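What you see is the complex with one protein chain gone and the rest in place.
And now, chain A:
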Amino acid sequence: MASFERASPALKEILLRIYRNHSHNQCCSCHYSAEKPIEVDHHLYEFGSVEYHIKSSASAPQLTYLSISTPLLTQGVLLSYGLSPYTTQMVREISTDVLEIVEPATEGYQLTLRLDFSKIPRGKDSLKVITEVSSVQSIILSSQLKEMLQSVNSWDASQGMYKPIKLVYHPREPFYVIRQPHKIVAVFPMRFKDYSDVIIATSFFQELMDVGSSEKWAKAPPCNWSPIPPAELRGEPLEDLSTNGGFVSFDISSRHVEGKRLDKTVWSLLNFYAYVKHHVKCTRGFIQRRMRRRLESLVEVLQNSSLEDDRHIRKFQENAGWQYMKKLVKLSSKSKILKRSCRDFTRKIMRIRFRIKIHGFGRFRRRWLTMLKFSSSKGYTKLE
């Protein structure tokens, strides 16, 4: 997933910049101060293997081409090739005036859109349209899930139960949807690499169950966590059911899929894994920060125990007399201390270098072996 927001922030910023440049040029077209239209060719890569390509040429500044490549939602072993007509219809409905699907798509991308910025309404509506265009990836995924839920009949007459539909977005994180007459059950098998992640996530799932079961959140879908696979997943392959984080299930009723809530619900379900992983990562960071802060306060206690001793002795010595006070508390400035230490260091080096002392050699060296100074103290060389 690109981010928890439906609209990609980076894509939105780029499109806004292009739009503002275009609308500024339009306003200033009668003056000579209009800026030259710029060529745009951006490649954006986002978390979750999502890739965008934004291209705009100077010859047609009002047109921008946006290509998208995103992993598609697959149904178990059935791979999804390209976008279904339902998905392309949902994309077209973002804005029929502004947006047009280009066939065929640019090579390496699943979808290419031609955006006509001249058709974007002025004012606050422009931001709304651009935000909706930036959320095209979320629309593709959501419409895929909606289509799957609407078209598939999961009633298995032979077993007398509703068969779970396995949906795969990320290869290692499949989840199940069981479509029943009055509700849809979404089951997420949770897996983590680290044992501490399992514990943090488990405490989060327990809080999720507690919050969901309270009266205040009665309208939210009931949430359930269990360490063992739920009964609905009976018969599924063992490798899909072996987890270390248990199983989280949500009961989605008709109330959660009415009108505008359908998009939100679908997006929340698709993002659940990323949400949990993000929370676990932030909690680990929080624990680390807190431990660092606590370390400083713990060490301070020990340091104070030895410092208090020093202070006690110094107080005694102060009382002993003014002479002792003068010796102990040196009032020389920092620069003098630095000069003194440099001088001591230089002397030490000279002592090490000139180990063999010849009596009188020093005077001989100073008289005959010193380099003549060619620069005069007057700052110029007098020619004779």
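List of remarks:
The definition used in the following text is that contacts are C-beta pairs under 8 Å (C-beta built on N, C-alpha and C of every residue); 3 or more make two chains touch, one makes a residue touch a chain; residues count from 1.
What we mean here is this: contacts and distances are computed from a predicted model.
Only one chain is not pictured, and the protein name UniProt records for it, out of "Large ribosomal subunit protein mL43", "Actin-related protein 2/3 complex subunit 4", "Aldehyde dehydrogenase" or "Proteasome subunit beta", is "Actin-related protein 2/3 complex subunit 4". When the full complex is taken into account, the listed residue touching the unshown chain is A:Val299, out of A:Ile228, A:Val299 or A:Ile337.
When the omitted chain is restored, the residue from A:Ile199, A:Ile228 or A:Ile337 that touches it is A:Ile199.
Considering the full assembly, A:Arg290 is the residue among A:Arg20, A:Arg92, A:Arg290 or A:Arg365 that touches the omitted chain. Touching residues on chain A toward the chain that is not drawn are 195-196, 199-200, 202-204, 206-208, 210-212, 217, 219-221, 223, 256, 261, 264-265, 267-268, 275, 279, 282-283, 286-288, 290-291, 294-295, 298-299, 301-302, 305-306, 308-309.
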